[in-house]
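A single protein chain has been removed from this complex, and every other one stays in its place.
We just call them A and B in the order they show up, numbering each chain from 1.
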Amino acid sequence: MQELFWIFISSMLINNFVLTYFLGICPFLGVSNSLETSFRLGLATTFVMLVTALCAWVLNTYLLIYAPYLKVISFIVVIASTVQFIEMLIKKLSPALFRALGIFLPLITTNCAILGLAIFSTNRGYGFAEGITYALGAGLGFTIAMVLLAGLREESELSDVPALIEGTAMNLIIAGILSMAFMGFAGLFSSA
Amino acid sequence: MTESENRDYNEFIKGIWRDNPVFVQVLGMCPMLAVTNSAINAIAMGGATLFVLVGSSFLVAAFKKWIPKQVRISCFIIIIATFVTIADYTLLALVPVVHKELGAFIPLIVANCMILGRQEAFASKNTVRLAVMDALGMSTGFVIALFTLGAVREILGAGSLFGIDLFGAAWEPWVIMILPPGGFLTLGLILLVFNWMTQRKQMFMEKVAEAQRSDS
Partner (left out) sequence: MTEIITSDKPAADQDPHPARLIVTLALAGLISGVAIVGIFEATFTTIAENKARELRAAVFKVLPGVSQMQKLAYLDGQVVPLPPDASPEKTIYAGYGEGGKFIGYAIPGEGPGFQDTIKLLYGYKPADRKVVGMEILESRETPGLGDKIYKDAVFVGNFADLPIDPVIEVVKKGRRDSDNQVDAITGATISSRAVVRIINETNVIWLDKLPATGSEPVMPAGSDEVAHD
């Protein structure tokens, strides 16, 4: 139990996917201009991550122990098709949910954070429970980072920013400062 | 220079400066920023990306007639993933030390949006020769960008370049630069410099145009 808690906190805060591994910064910089959209994108990503963790576990247990060289290609193919299938399923079952989260799904599948999750949890040798916990933490961590950046950007829309720095350059520097703040979470577990 | 050579040259050179994938298009840096904490890691990662991009562009351009439109993206991804796997195993066999540092980030080259982007936007519509020139140019631009990031971060963060000590014992390294925040800050500042240079060039061109107008 304690180990699962460490995995969760570690993937959410200490080793935040966006702020320490630079995973998923494309949507992080592209979409994060509104708080509402960022939050929904974050939730949709968390969902896809959970599905990914499940896929990765199945592949690891039943395929990759016999054929480790298929890792990259099978992760990509299986995750993309599973997410596409779920997208169709949600569209059928709940149009409201589809409008809220579904439109992000194709965008998320190609996100490096998704493949990163599958590969990291495989490299760490996580089992089922650990993999799901890792995915949940990583997804929530992604949401937190997205929402924080979006909030900061909404504020900066109203401020007088020099034209030279406006845009990606400023967002990266904001992200750098956020990343510094998140460094404060390191040692959360081992200081006890 | 003949016209076709000129075209080759143009396709090559545009990726290095005018359309530099990282500094201008801000593409493909997702998983890459993580390994730019030293010059050697940046070069190794850039080299692997170069191999994957050039190889994929070559194959995509060569087989473009036989790949139906409806399944082109899947085919591109299969081709890219194959090259990434080849790069991964080759690095693991030949330079295990470098592979240990880059580790999990090599498979993530698959998710580099720049590579898929070049297949879709260029290689699938052009001849093999131009596609390879384009891929070479783009990946050289990418390597230069990664190297710049890696070198700046290593020099400031560790006081060394390629592991060779630059400043002696008196230098107190800015450790933050080789930690994750340094990646964001360095790229942000480099983009800033790039913006500034573009802006200066634009102003200069405007001045030249104005001078020409007043001359005539």
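Observations on the model:
FYI, a residue touches a chain if its C-beta (ideal position, glycine included) is under 8 Å from a C-beta of that chain, and two chains touch if they have at least 3 such contacts.
Please read these numbers as outputs of a predicted model, since none were measured by experiment.
When the full complex is taken into account, the listed residue touching the unshown chain is B:Phe51, out of B:Phe51, B:Phe122 or B:Phe142. Only one residue from A:Phe85, A:Phe128 or A:Phe189 touches the chain missing from this view: A:Phe189. From the options B:Val24, B:Ile40 or B:Ile79, the residue with contact to the chain not on display is B:Ile79. Within the entire complex, the positions of chain A that touch the omitted partner chain are 6, 10, 14-15, 68-70, 73, 124, 186-187, 189-191. Residues of chain B that touch the chain left out of view are 51, 55, 58-59, 63, 65-71, 74-75, 78-79, 81-82, 85-86, 89-90, 92-94, 96, 157-158, 173, 175, 178-179.
The working rule: only the chains that are shown with their structure count from here on.
Work out the mean CA point of chain A and of chain B, and you get 24 Å between them.
Contacts from chain B toward chain A in the complex involve residues 26, 29-34, 77-78, 81-82, 84-85, 88-89, 103-104, 107-108, 110-113, 116, 176, 179-185, 187-189, 191-192, 195-196, 199.
Residues 19-26, 29, 69, 71-73, 75-77, 80, 110-116, 119-120, 123, 164-165, 168-173, 175-177, 179-180, 183 of chain A are the ones that touch chain B when the two sit in their complex.
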